[in-house]
Each structure stands twice: as structure tokens, then as C-alpha cells.
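Here it is, the structure, as C-alpha cells.
In this view, the complex is presented without one of its protein chains, the others remaining in place.
Residue numbering begins at 1 within each chain, and the chains themselves are lettered A, B and C in the order written.
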């Protein structure tokens, strides 16, 4: 197999302050497809072009933030092997039984030194993208309901011990470092962008004193014009926009950052280039140039990017 | 590693009828970057955003067509293993020594039952994309020299025994089937699109009585607007256009097919979706619907697509 | 006034073979807004971003084609003056009373030497684009219902005596010649593009032996991406596409030509440049280069363009 091990971001579970308001936001404004609710009261969503049952799950809570972020792995054998590898590396893992989440097989959960709960799983029921598999149209009505991203693309997480996190992702989970921002003294990485594919990132981390913080979950848009449309829809719905539309220097991707009704930041993202793991030389941003890394046209290190998390 | 085995299309070697005319075409019209010439008279090119030394090589010959198409694999151990796997499968492999092509390590060559020579290699000198690795700009002047694709994306090859070719790619080389066109009787695959990544295709084959034929090499464009610009530049330079600009139903990608001065078809391509190997259900096009698979707006099975190859 | 006289294309009345099938096509596939039906059985449509009541009217008949094409003029005084000017030029004019068409004031009708009925009018009830006039959103839901063009942009009409038609438009109606295609002998204009604004054309004519023929009515799209989306929607609805998506050399505009269910060609068009009437030097296409004028990337003079009209 040429794509093995960890395949891609699978699901994120995010806490919201008001469930029904959030359902309306994620379904009608962001334009995710609601695919189920469970006995715990969680609501499950997928992006229209995703095949698996769900990629974004919300639950009502007293504070916003991320419960856990999961990756789908190739198969059950891979799941077993990665569990063993994580344990061999010295991490404690936990098994969450199949069915604890709707349409989802057994999960292996572990905590990163950054305080984030990660999960791996091999099975999630395929529900398709609504276009069928024989002579399919390129898209359907759901693409134009709300912002309509095609995929959960990645997440950026804030917490301590980023160097240790990097080791786990690169040495155990098979990711590679695509880009990084140096600390002001140039000695360490203030932020890292990691890929398990040829995407510019499947997950990213930034050094932050508090554990387990969510900076944003990112949803993939197809074009720069769709990012503009996303911004229009945000404004029509009085969504609080943080940054953008603009281009990141880091990843070259184009973006709008905004906040859901509970204050969880999300991103509508497109573009970037195609890195491959044979490139062992990550792109490096010096801290004094990170302004252009964040907002390339404006070359501006927006304060909120550094400080507002859930 | 999450990306292992075969990583991506690495290089294609194509025969042209007039070397200098072809150099002008590939350098100034298609906008590849010339990176070297060797003692055999071959001219080496890369796309501007590729990091390795070269991806497209031309040599002068009496007839147009493809000499060989190569994939880069993760590392030398992978190369050894795949060589052994190919032999174990019953294919004869040949070693081409490092340095036979400029800046390129040892290659493992084998012939497919379709009559195409394939190569695997693990090493090619990185020359970068000219933007540096510290605080890089998102693009530079080379992007706008000629059509300016970012990558060699894939090739479509015509020949016999596509079912056997599919077995080799999926059972030995770790590819998976993304889409296929059925034969008119629905019993077999007339054409197959194979991926070793989350691209909609890294290589494709169509059943054809004659061995070893090139349908097209495909170059990746970033946007639909860049495909329009490609069409403008083709016309300004009197390039013979075959089909497009249009959208394929197959892969959802957008395209122009055109011919180089020697009659080798090439494609300027963008878009498509992101498949993953956990999807074991390829998209299927019935033969009577392949018109929309080829040219989605026009729903038209252009005769040249089926018959003109080099 | 800086914009005086004839302002823009106002309405086209087109014959269809089956009214309800055509209503479904124009409303749900092309995405026009149905704004009324009258006692004669005519159905009125507007594009979503048009402010006036209607711009495209269909009626059931035994043969497809154009009944008449109308321009809105600045005001009633202009209407009177242009009527007098047309008569002074030697054309017979007819008054159609206000209210004969829904929401439309008195019309001045005259026949061109090409056999087409033209109309001028000064009044049509404004119904708005649904966004209001105070703090309006940039677009609303109607933009994404069907193809969703923003305006009736122009028409291309086929008939004899194009030179005489040109004189009427330029000497009486205040249009100017923007582009033209020469006849094969270079002595006359085979086709002319005329503007009363800074659009590349408000109306166009091509020499054709038969009188009063409709080549196409054109609907304005905002972007090249929207043209691609138009092509997708055409294919999803099995609309017969003629040419495109592609760029015209003439006008530089981007296009898809397709046919409505009755065989009336229409265009989804975008782009072009901004001509002004102080430019007295029209762009000229020699007949042997008209292939690139029609289809710039393909440089191809599609046979249907020259021969299929209603």
C-alpha cells in the first residue's frame, strides 16, 4: 500500500454552549449535513463530499472547546499496530468500544503531552455523498446549502510540549513536518504543521501554556471564489469573522477564520501545495516573519490568532 | 509512515520529432523549467513547483510516444522491496544504474502487459522551486512563464491487458482503483484510474489493441482560471487543442487536452476530489455514459479521445 | 446625462414548442425568476439581479424563434424622439399600447431590414432584485437556483442586409460598432457587434439569407467559475450544449452555447472588456481567423454556429 497507517482526520468532537443554536449554525450556515443524534444528545455532521458517516460532532456543555480529535487509519490491523506502537513509545492508550459513537468502530484514545485527546479508528460506516457510485454527477444540491465545505481538513491545537507532540506524530504515527514557525530566539518550534498525506497539513500545533486548547477546526473549500462566498454567507448570518479572506504564507492556503456561536474558531480553507514525505526539509518561518505566514497580503500577526482559543 | 511505498509520478520520458522545436514548446509555451541536458541529447524539465530535478524528459526520435513512465518511491529500502515483490509476482525487472538519467538514482524498470515500460526510483536530486525554504513567497516569476503547471500529475496510457495491469498496480504496487469505465457489455473495465495517494489518479490505463501507447501526460494547474489562461496561451501559440476547456465527469477534474509539436497529447488539468484507499467502491461509468465522463457539459465522447495516441 | 438614448436590452419574446416544459427549463434549469403570466398565455421571467419586471418572455407556438427584441430607453421623451428619428430615417414604426405586456409601458416597434422586430420602451415596473435598497446583501437565494444569470445581456440575430441594420443602429439609435467579422473577400461585414453602452455588445447581427432568425439570447454570468457551474447544471439536466465552455476571441468573453427544449440557442456569458464610443476603430476579424474569434482555445469555426438558428 502506498497510503498506509494513518489516512486522514476522521472526526472532531466539539463542545458548544447551546445545542440547537449550534445545530442551526453548523447545518444551515456552515452547511454541514446532519447525519444523526445519539442517546447522549450528541449531534453528528459530515461535509457533503465526505463518504463516511460523520466528521464533526457537537455536544452541549458549559464551556466551548475540543473533546477529542480522531484520525482514520487504513484498517483494523493498522489500528492494533499503532496502539502497540503508542504503548511501546510510552503512551497510555484506552479502547473506546465500537458503537460508542454512531456508525463508528472501536477507537484507540490517548492523550498528547499538549493535553489533547487523540483517537484512532479503522471503521466508520460509509453513507456516501449522495451522488451514487455509477455515472455520478460532480456535485449536488447539498454543495450549495450554506457554506458547503467538502471535507474536514485539519485542526490547529494549542498547548504545551509541542516538541514532544512532534516526536509522537513523526516517530510513531508516520506524519512528517511540512512547515514550522520558529520561536523568537530561533531555537525551537513555536508552531508545527504535520502531514500524513500530501496535504499541507492534517494537523498542526502551536506552543501555548494552557493544555488542550482548540485554535480551529478547518473545513476544505474548493476555490477562492467559494471562500468569498463563505465570507458573504458569514456576514449574511452575522457570524463573527476573525481574519480573512486572505492567503496564508504558511501552506499558501487561502482562508477565513471565524467563530461558531459558542466561540469555537473554525476555518474555511482552500489551496496550498502538495508536499511529500521524501521532502525532509520543512519550510521554516522566522518568528519576525510570521505575520506574512499568517496573513500574506497584510503581513500582519493578528493578535487574536495568538491569544483566542477555546 | 502514512505515505509509504510508491509516492507519486516521478518522470516521463517522451519522444519528440524535433528537439529544439520541442524545447521551445515545453519551455516557453507549456512553461516547464529546463534543468539540464545529458550526453545522449536528452533535455530535462521540471514544473516550477516541483522540488526534484526533473519530471519530464524529451529525446529526439523518428516517432513520437512514451519511452517510460516512472514513480518515485519512499526510499531505497522500498525500492528493493518493490523490486522483489514485482519479481515474486512474476515480472522481470531490470536495474538502470544511478546517473543514467541526470540527478537520478538507480531505477527498477519493468514492462507491463500493456507494453509500457514503468520505472521505480528512490532518489532524485532536490533542486527546489526557487522560493527557498525560509519565509518563502507563495510563488515566483516562473509560475507565469508560459502555461506554468505546478506538477506532472499523471499519465493515461493505452494498451492491451488492462485487467492484468490493474492487478499489478493494486496487488504489488499498492495503488487502488478510484474510477473505471465499463466495456459496452459491462463485463470488464475499458479504462481504469488508479491512485497511490489521495489524488484522483496517479496513473490511468485504457484497453487498446496496440501496445505501449501514450494517450497523454497530465500537468497540474491550480485553478479553473489558470486552465482558461492555458487555453489562451495555446491559441496564441497555435497549439493544436483536442478537447476543452471542460470538466471531466470522471474525476470531476477540469481539463484541456492538446498536442505537442510532435503529436504527443498532454493535458492541463485541475481539480477533482480526494479519494482514500479505505474506499473500496470505485466510481463506475457505464460505457453509454462515458461521454459525460469525458466531457461533462457536452456529454460527448469525442472520437479523438478513443483513437489518437502516440 | 452621460447615459442617454437607448440604455440596454430590455426584453426578448421567444417562441417555445411546449410552454410548461419551457417554464420548467427557464425557471429551474436556467434559473430565471418567473414574474407573471398574462391573458395571452405568455410567461414572464427576469434574471435575479434585474430590477425591472421582466426581460425574457415565452409564448407557445408551432415553431421556435424570436418574436421581438426590445431596448429600454432613458425616458418617454427619448422614446418620442427616437420614434420620430426612426420615421425620419424612413422606417415605419408602430405603437403597442402600455399594458399589452405585463408591467410595461408603451412600445415603439419597427422592423429591421434583417427581418427582425425591434422595440423601444421607456417604462417597466421595477420589482427589485429581492435584496431591498437599504443595507442590501450582495446576493440572495435566487442566485443559486439553477444557473442563475444576473442579466439578459444581448442577442445575436441572423438575417440579410446587415449593412443597413448597422446604419440604423449607429446613425439613428446611437450605437457604435465594437467588433466585426469580414466576409471572405474582406469587402463587407459578415457579422457586427454593436454597443449602446460600455458593454462589448448590446446586440449583434450576422448576415444570413433567411430573415428574422434568432441565433441566441445571451445571459450574463458573473465569473468563469459560474460558467463552469452552468455547464454542470446543463449536463445534470441533459441540456443540449452546442459550444463551450470556452473563450470567444471576439469580445474576449467566456461562453457556453446551448439550446432550450425548443431548439432556441441561448448563451451563458461572462467577461469581455469595456469599450467606449470614443473608440472609432472597431476590432476586425478576417474571415479566415474567425475560428479563433468564436472559440479562442480551439481556433475552430464550429459548423453549428454558422447554420443552426431558429
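Simple rule for what comes next: contacts are C-beta pairs under 8 Å (C-beta built on N, C-alpha and C of every residue); 3 or more make two chains touch, one makes a residue touch a chain.
Bear in mind that the values here come from a model prediction, so they are computed numbers and not experimental data.
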Which displayed chains the unshown chain touches: A, B, C
Listed residues C:62, C:185, C:281 or C:303, member touching the removed chain: C:281
Missing-partner contacts on chain A, residue numbers: 224-225, 228, 231-232, 234-235, 238, 241, 244-247, 249, 254, 256, 292, 296-299
Residues of chain C in contact with the chain not shown: 1-8, 49, 51, 72, 74-75, 126, 133-139, 150-151, 173-175, 196-199, 222-224, 247, 249, 252, 271, 273-274, 276-279, 281-286, 289, 292-293, 296
Touch residues of chain B, complete complex, unshown partner: 137-139, 144, 223, 225, 232, 235-236
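In this section, only the chains that are shown with their structure count from here on.
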Innermost chain, where centres are averages of C-alpha coordinates: B
Homomeric contact chain A-chain C: same or different residue positions, threshold half: same
Chain A-chain B separation of Cα centroids, rounded to whole Å: 31
Inter-chain centre distance, chain B versus chain C - centres from mean C-alpha coordinates, in Å: 43
Centre distance in Å when chain A and chain C are each reduced to the mean of their C-alpha atoms: 47
Overlap residues in chain B, where contacts from two or more other chains coincide: 224, 247, 249, 292, 296
